[in-house]
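Got a structure for you, questions after.
Yeah, one chain of the complex is gone here, protein chain that is, but the others are all in their spots.
Just so it is clear, A, B, C and D label the chains in written order, and each chain counts residues from 1 on its own.
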Amino acid sequence: MESGFYGSSTDGSLKCKFEESGLANTHDIMEKAVRWFRSRSIFVVAYGTGCGAIEMPPTFTSRYDAERMGVVGVATPRQADLIILSGYLAYKTLRRVIRTYEQMQKPRYIMTLGSCPINGGMYWDSYNTIKKLDDYLPIDVSVTGCMPRPEAVIDGFVLLQERIRNGEKAGWEKYDENFEFYKENQKRVLGGHIDPSYETDWYNLKSGGKA
Amino acid sequence: MDLASKLEKLSLQLVQKQDYLYSVTVGFERLESLLLSFLNEFGYITLDSINCRDDLEDGFFTITYCLQTKDRDHVVMVQTKIQRENASLPTMHTIWPQAEIMEREMHEMFGVDFPGHPTLIDFALEYWDNMPPLRRDFDTLEYVNSMNPFREQRGDALDAKEEMKKKREAKKAAKLKAQQEAEAKAALEAKNNPSDEVKNEE
Amino acid sequence: MKNNLKNTIKIFHGPQHPGITGNMSVELDLLGETIKRAQTHVGYLHRGFEKLVERRTVVQAFTIVCRICVPEPDPNEENFARAVENLAGLEISEKAKYIRTMVLEMQRLATMFLWMGGQAGSIGLGLIPQWSVCDRDYMLDLFEELTGGRVYHMYAFPGGVRRDLPEGFLDKLSDLLDYYEKRIIVYNNTFFDNVIFKKRAIGVGVVNRDEVLKNGYVGQTMRACGIQKDVRKDMPYLMYDKLDFDIPIQQDGDVYARAIVRRDEMLQSIRILRQIIKQMPKEGDILQKIPKHRKFKLPADDTYVQTESARGAMSYYMAGDGSEKIRRMQVRGPSLVHAYTLLEKLLVDSELADVAMTMNSLGICPPEIER
Amino acid sequence: MIFQIILLIMLAYVVGFIYFGLYRNITARIQGRYGPTVYQSFYDSIKLFSKNNTVSYGWMFYLGPVIMATGAVLTLVLVPVFSDSDFLRSVTSQGNLFVLLYLMVLGPLGNALAVGTGGNPFGVMGVVRGLTRLIGLELPFYIAVVGLIIAANSSDIVHIIDLQKTAGLNIINHPLLFIGAMISMVGFFGASPFDIPGAPQEVYSGPRTEFSGKFLALLMSQGSLFAFAKLVLIVDLFLGGADSLVMLVLKTFTIFVAIIFIGIVYGRYKVEQAVDFLMKLPTLIAVLGLARIVWFG
Partner (left out) sequence: MAIDVKGVLSPLSAIGTLFEHPRTLTYPEVKKDIPIGYRGFHINNLETCVGCASCEEICMNDAIDMIHPDKEYNVKNTSGCIPRIDYGRCCWCSLCTDVCPPGSLKLDNICTHADCDPDNFLYMPKNHKNIGEEAS
């Protein structure tokens, strides 16, 4: 195949790695190559679930420029590989996030920003936020901070790329394996209303009073 | 101030709280008419906010309407008290459109009813079936503990006060022990070579 | 009204949508691309701040309030600090007042740069967000040095500020202001004069002037309709009565007028900051002696404070009850009315393409609507 | 023959993607950042080909990207790449400008059918926007092409290229036609101010909203193929074609950079504004150019 083309990539790490490991099996090489491409091209849907939304613009624009690592923002979850949950999740948001996550195509990854999704953060006693996100969705990378600096976010990207490249077990595999566990937790906290229901007829309530 | 004399005619007292802040307290039954006269006669055309304070101990809500004139150079708080049980207020959304959303929020957060309000629906919460959360008798920590587990790794945390006491006692015990030991040692030494003692005595 | 909606399709614009300012959603009924009805939904960011504050002492609660509005935390801190000072009867020193004024104006500039990115991004002008967010970052670097925090500063403490100015800080700020003045000319060329922006923005989202005061619209929405009102002038706080600045206005009340008002306000902020740099006292306490954590008690009284944030007047109502905890703190930001009463009205009969632009131009900040 | 076509497609694929990479890089430089590597688009497309795809709306949905790719490949094959060589001569001589103009619309139509079965309102909205915009885009471009056909007295691209060798480049002879065609070319490339169908702030990704994985990769690849074909077409029509790879790259790149620059400094029109603009200014310019040819030769 286009080996020269692989070698001419900026860091050339793939070629070196091939030589180092001396893999004879083509299948392994292909798999490794695919993993490498996956790590070099991460489409992000940045869901501003919390304060972290404020550090997304600096990360993706010219000061920190995540695009040079192949991390690009896209608009729809269908095209995305990674969803960034930037901060605490209200119950109402969690419903949408679960739906967004399930719309993404495998392989898919989750990265959380801030201390709130880890153990409640500063909203640990709030009645409307969830405290342990990994009970409801599988987290691949957590970045702590309040808010994490763009540097920390980029550290998260680097860690994620490393994990993809090394073929470590990703969150979506855990989600598939322990689907019952996650669904049970989601049901427990969201009370069965997991998909956002659009039943409430907002307008008739309004026009019923006015028109 | 001009407003003060106008309010005096209605036998209400205007209190200056800060440089640009005045307040007037009114009984619930006169609230609606007073707000209307604030709007139509005194020129307070802007409703800045409506807010509710839960005075649980006394059993009522304190409702504050913050009003501004078109000069926007001071704020007048019109305050009234309503019963906590089955709280109900007249809706102002026909006079001030923005009151609709403020009242919707207050309905959700405090359970205050607004008869005639067209959209008393969810504001921020979704499928909420508990007590309105901003009431003071709603215990948010208890609610959180019933809904969400926290991480378990922190079980090894110690109570510092207990530890301090323990350490102090241990220290005391150690000191006592050391003292006893020293005494015992001294006694032992004294037994072993009494000649020294004799010498010292000399 | 029902017949109008017979052939409409219903879409949710948000909460995960590049064209929405933060995590909220607008439910739209579309006929083709024309919006027939709009309904705002919030609650995706509700944390119950007003409840959390009740559980904390004054000193502890001070750290949480800046999270109320993510793009511009400082007016919240200022409001909280001033409300506590009003209740507890604290008087702060002149230097602390100057520093707080400076922080507020710096924050205003930073927020305006972020807004500019959003506004340009909403018409697909990807160049401006790339530039302006970076320019905002330079201001955040200064904040790092001054307050120790990049986004959340937790700096204005009841009784003053938490840290003194670092050495050479004012010079750095002055240099940055020079740079900003140059940049604003560049933005003028590339963004405010841009033919596409004019074409898209003029005549879109026109706010009816008669409704403004009565419905409680504030900030640039009000000033773009020709009403020259600003909390900094009308109810001056901190050092604003000693500083010389203008309140820029426009008459048209559309998106473009609001953009121009914001641009002029940036220039005014730079002007204010230059005066502060000149007048900043060398000596002085920065923090009043305040009681400790558990002993800081508020009297049973209430107060209402207002600060001009970068998007309009932001008000806090605060009541104490003689204990060390706050009885009630209510936040009334500019976004609440803008996102509901105004946005729902403006979007009707406009087009889907205008939604993002209108939202950005009204300065809607979801976390502040629902707290 | 087949070998030549495959070679051509590979060339277009590589050059198209590198151009797309350069597009991202130049944009990034103007925006004050480094941007991704030039090969980033390859990484993206290979990654997308390796992704799962669980979205299904029936076979018509999958056929959309295929029809688009077919349109792109056919366009590419029918455009003469090198003016002097015999390379692909026999294919290109069978197609003339009319076939090309038809093929350039095939893709969007196929896409419309596919997205329609998807049922995503944003996708449908994006397609409607795209087709509306197409009306505006085609008008000045077609007028310019008709002008060239009248001037060359032939609808054969090869003939038009050959004619330019003796009579001088069309960009100098017919500058008005060139301006009209270029403005609509900006739209064909999906650059601002005509990037309406996939405006993320309005309709997510527009027609691509529901596509993911392999089909998105196919859409991306056909986009780069098509971009290359369109660049070559413009070079053939107005810059006298290219006789070597160097000249080809040089000429197409010049056009490409001009399009990037326009795309980066302007915002996005609304769809009616775009059609309104395209119907007025570029059409007017192209009509003037046409009138000049008709009356003054």
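As a working rule, contacts are C-beta pairs under 8 Å (C-beta built on N, C-alpha and C of every residue); 3 or more make two chains touch, one makes a residue touch a chain.
All values derive from a computational prediction rather than experimental measurement.
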Contacts of the hidden chain among displayed chains: A, B, C, D
Residue in contact with the excluded chain [from C:M106, C:L127, C:A156 or C:L346]: C:L127
Touching the absent chain when the full complex is considered, from C:V59, C:I270, C:I286 or C:L352: C:V59
Residue among C:I9, C:V195 or C:A300 that touches the chain left out of view: C:V195
Residue numbers in chain A that touch the chain omitted from display: 62-65, 68, 112, 115, 117-122, 124, 132-134, 139-146, 148-152, 154-156, 158-159, 163, 168
Interface residues of chain D (partner: the chain not displayed): 26, 28-30, 32-34, 261, 264-266, 280-281
Where the missing chain touches chain C, by residue: 56-57, 59-61, 63-64, 127, 134, 144-145, 148-149, 152, 154, 162-163, 166, 186, 189-191, 193-195, 198, 293
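Simple rule for what comes next: only the chains that are shown with their structure count from here on.
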Separation of chain B from chain D, taking each centre as the mean of its C-alpha atoms, in whole Å: 63
Chain A and chain D, separation of their C-alpha mean positions in angstrom: 34
Whole-Å gap separating chain B and chain C, where each centre is the average of the chain's CA atoms: 25
Shared interface positions of chain A, touching two or more other chains: 61-62, 75, 92, 125-128, 202, 206
Junction residues of chain C, two or more chains touched: 17-18, 43, 46, 48, 51-52, 55, 130-131, 134
Chain C residues touching chain A - in the complex, by the definition given at the top: 1-2, 5, 10, 12, 15-18, 22-23, 27, 29, 37, 39, 43-48, 51-52, 55, 63-64, 67, 70-71, 114, 117, 129-131, 133-134, 136-137, 140, 150-152, 367
Partner chain A, residues of chain D touching it in the complex: 24, 28, 31-37, 39-40, 42-44, 46-47, 50-55, 200, 204-205, 208-213, 216
Interface residues, chain A side, partner chain B - complex: 91-92, 95, 118-120, 124-128, 130-132, 135, 189-191, 193, 200, 202, 205-206, 208-210
